[in-house]
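Here it is, the structure in full.
Heads up, one of the protein chains got dropped from this complex, but the rest are sitting where they should.
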Amino acid sequence: MMKTMSISVLGIIVGVVLVAILPPFLDGIARKVKARIQYRVGPPILQTYYDLQKLFGLPSLRPTENKWFRVAPYLALASAFSAAFLLPYGKWVPVKFSGDIVVFFYVLAMVSVAIIIGAFSTQNAHSNIGGHREMMMVLSVEPILGVALGIFAFKAGTLSLSAIPLKVPASFSTVLAYLLLIYAAYAESGFVPFDIAEAETEIAGGVLVEYSGRLLGVLEYAILAKRLVLLWLLSTFLTIPILRGIALTGVVGGIVVLAVQLILVLVAYPLIAALEATNARYRIDQAVALNTRIFLLSLVVLAVAAVGW
Amino acid sequence: MGKAALKSVWVFHVDSGSCNGCDIEVLDMLTPYYDPERFGIKLVGTPRHADALLVTGPMTRQCRRGVQKVYEAMPPKPRIVVAVGSCASSGGIFYDGYPIYRSKDRFGRDRLRSGGVEEVLPVDMYIPGCPPSPEAILFGVAQLLGLKEKKMKGEYYTDKETEFKLPQYPIEERIRLSLRESLKKVIGYFDRDRVLEDFMEIAGEANRAENPKEKLHALVTGYFLQEKDSRLKFSMKFLENEYWRLKDDYENKYVALVETHVQ
Amino acid sequence: MEDVKISYTESLISWKRPDLRVGVPVTVKYPLVPTEKPPEYRGKPHIDPNVCIGCGACVRACPADALTAEWDLENGLKSIVSNPARCIRCGRCEEACPTGAMKLTLEFELATPNKEDLVEVVEHHLTKCKKCGDYTEFTERQVEKAFQILPKEIVDANALGEKMQLCRECRMEESVKILAAQGRIIGDPLLLPPQHAKGGEK
Partner (left out) sequence: MVTKECLAEFEDKFKGEIREKKFLTPTQILYLVDKKDLPDMAYYLQYHPEFDESYYVMGIGSDERQLAGKFAYAPVINMLDGSGKRENFYVILKARLDKDNPEFPSVAQKLPAALWAEREVRDLLGFKPLDHPDLRRLITPEDWPEGVYPLRKDHAYNASPAGELQDGYKKAPEDTSTVPIGPYHMALDEPAHFRLFVKGEEIVDVDYRGFYSHRGIEKIGEGRLTYNQIFYIAERICGICGFQHSSAYAMAVENIAGVEIPARAQYIRTILLEIERIHSHLLWAGVACHLVGFDTGFMYAWRIREEPVMWLAERLTGNRKTYGMNIVGGVRRDFLDYRKTEILDKMKQLKKDVEKLYNIAVSSDILIKRAKDVGVLPYKVAKDYGVVGPTARASGRNIDVRRDHKVFAYKDVDFDVPVYKDGDVLARLLVRLDEVLQSISIIEQAVDQMPEGDIFTPIGKLPPYQEALGYTEAHRGEVIHYVLTGTNNKVYRWKVRAPTYNNLAAVPEMLKGYRVADAPLIIASIDPCYACTERVQIVDVKTGKVKALNEAEFNDLSIKASEEL
């Protein structure tokens, strides 16, 4: 076990660049794919950039005196970035220390927590219901994510997020853990059918309802960044164990791994978009019931892992 | 607004007492055939996120406060207001109903020209129509985005400047008008003019012949054989009968009447 | 007449919606490329100033008061004003118009930031009463049209040629005179119903 914290400047640069540029682009792809499934032309790929650029240029309304209302979006964005810094980019890991998996887990949850804080800082009923729903979602999904990561950590024998994929062995329980991780990442990202907290038709945008202008831009950005983080986590866990051989063999190997990670993300996003387009939204109780069932399943997987399969 | 604002406009839709027609057309604009998302236009669920407000309906007294509140809930910039439909543009057919809001009593020309959303909010774009088709709404939106120029300009004519010539027809004007009126019964107001045109052409030709009645019958029969549409055939036959009926009627009644009158 | 004349129905059948795409995506190119509406479409109403006689039949037919008549009796003007911003495109004016001046066009691109852009005005001069010199309620074109409609025999028989040139009061006086002379008048002549604006059309 490593005791010291290591910081990679190159990793930070790569991480910042990716997290800063990629999320709107991916969203643009998703929108385009959805449009095509619906027989439409759809927006330009860069549309989400335009949207965000506009939002950042607009002033925000302040519907409440509560200062958390203003802080929450930045908190969410900061949390999303912090989580991103714990992930490996090719061979480079921006920040690495033992036990960072726990930090990652918490920081990721902080994004949701910040959104919930923002939602509850206003008097708006829709916002409050949205916050309530977000909370139920977080409470029911995070355990699954936790268990899945726990299984990986247990199998790999390390508590460092970037080290796990390098060490995780192939076994029956890890395969199941992968499935759990995919499910948890998908649900946690709030894709349809899990976009319950932001449901426009039910609660007029839910948690986002009172935000406008720059704050809305920041919040939207945070949500998109969080999706990227989760997806990057998934792609890391799929890529690095396979390319373990070349991952640490110098710059070229690192770049190859990074490219594969990136391609995986770029491929996964349209698939998710297609899945989103062909599904309806769950009702919150249905989603929670499903999550609970999966969680119970995940405990079984944990037991399997503990047995040593 | 910078360039980005023109590439991304989020709209919120408000109904100020409309009949639904325009609302549905606004929604219809979102569907695959028109897809305004190409231009970065997105319908949002809350006025907080909106750059533009699409208002439909004649602005009822009950809706007025709600619409005003929605407007105030929008971010202070750019606050574009688009009046969609004839009702929103100037009150439409409902303009003087008792529950329709008017900011002040209006008389004369004012009463006839104003109404709708402009009583409450400053309007940036009027899209009249009842309801305006999605293309018409798209055209208005494209103007906002700077993709299109407006086409309309006020038109003013006086009878002295324009050349007026009473159109001359091969048949008597009064019979033409009567035929035109009765053609409404057979083929409807929309198609009647073209059918009548065809008939008058034939009738004019027949009138030059020695025996107009027979000639007309022959010509109508010829038309009958050529034309594929059963309704046009039917109306042509009808016109032939009606034409002679009117002619004879006039001969019998009016000429007699005039004679008695003169005496 | 043209040499090759396609029939009315054929011209309707042959119309195809421009830029109708089949397959994915179906989105039309409009507004980036122009489009048009089918020939049956009811678009913005347009008054043909060369044909309009200012009779106001459309004004009476309009349910939404989008068409109005503005009178300027001092200067002897009657304007037919069309306000497409209130128009509901019912086509009643087209149906009522006796001369075919009123037509619903295929125009649908009406959006404008200034409502005044839409207004259409056709101004007509009123005839002057031959007797008292005041303006009558008929436009010059209306009188011309009335003579076209009326058979010559009837005009002559009723001396309409004279009567049409008079204003309402003078005309009524004349009628009263004639009727009184015939002993056919009952009650107060001023309570008689006003004349139909189109004169003696049967």
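Each chain gets a letter, A, B and C, in the order it is written, and its residues are counted from 1.
Following the convention adopted for this analysis, a contact is a pair of C-beta atoms (placed from the backbone, for glycine too) under 8 Å apart; a residue touches a chain by one contact, two chains touch by 3 or more.
Keep in mind the model is a prediction, meaning the values are calculated, not measured.
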Legend entry - Contacts of the hidden chain among displayed chains: A, B, C
Inset, instruction - For the chain that's not shown, point to the residue among B:Ile187, B:Ile202, B:Val220 or B:Leu246 touching it. - result: B:Ile187
Legend entry - Footprint left on chain B by the chain that the document does not show: 12-25, 27-28, 30-33, 45-47, 57-58, 60-63, 65-66, 69-70, 72-74, 76, 92-94, 96-102, 130-131, 133, 184-191, 228-232, 234
Legend entry - Missing-partner contacts on chain A, residue numbers: 34, 37-40, 59-64, 70, 122-126, 129, 132, 192-193, 195-196, 199-204, 209-210, 213-215, 277-286
Inset, instruction - Could you please point out the chain C residues that touch the chain left off the display? - result: 9, 12-13, 17, 26, 37-38, 40-42, 61, 63-64, 88-92, 95, 104
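Simple rule for what comes next: only the chains that are shown with their structure count from here on.
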Inset, instruction - Please categorise the chain-chain contact pattern as a line, ring, star, complete graph or other. - result: complete
Inset, instruction - Report which of A-C and A-B is connected by more C-beta pairs in contact. - result: A-B
Legend entry - Most centrally placed chain, judged by C-alpha centres: B
Legend entry - Centre-to-centre distance between chain C and chain B (centres being mean Cα positions), rounded to whole Å: 15
Legend entry - Centroid spacing, where centroids are CA-atom means, of chain A and chain C in whole angstrom: 67
Legend entry - Centroid spacing, where centroids are CA-atom means, of chain A and chain B in whole angstrom: 53
Inset, instruction - Check each residue of chain C and list the ones that touch at least two other chains. - result: 25-27
Legend entry - Where chain A touches two or more other chains, by residue: 35, 39-42
Legend entry - Complex interface listing, chain B residues touching chain C: 32-35, 38, 86, 89-93, 95, 109, 112-113, 115, 118, 124-130, 132-133, 135-140, 142-143, 147-148, 150-160, 162-167, 172-174, 177, 184, 189-191, 193-195, 198, 201, 226-229, 232, 250, 254-255, 258, 261-262
Inset, instruction - In the complex, go through chain C and note every residue touching chain B. - result: 1, 7-9, 25-28, 30-32, 35, 37, 40, 44, 47, 49-51, 54, 63-66, 68, 70, 81, 83-89, 91, 94-95, 98-100, 107-125, 139-141, 144-145, 148-151, 153-154, 156-158, 201-202
Inset, instruction - Spell out the residues on chain A that touch chain C in their complex, using ranges where they run on. - result: 35-36, 39-42
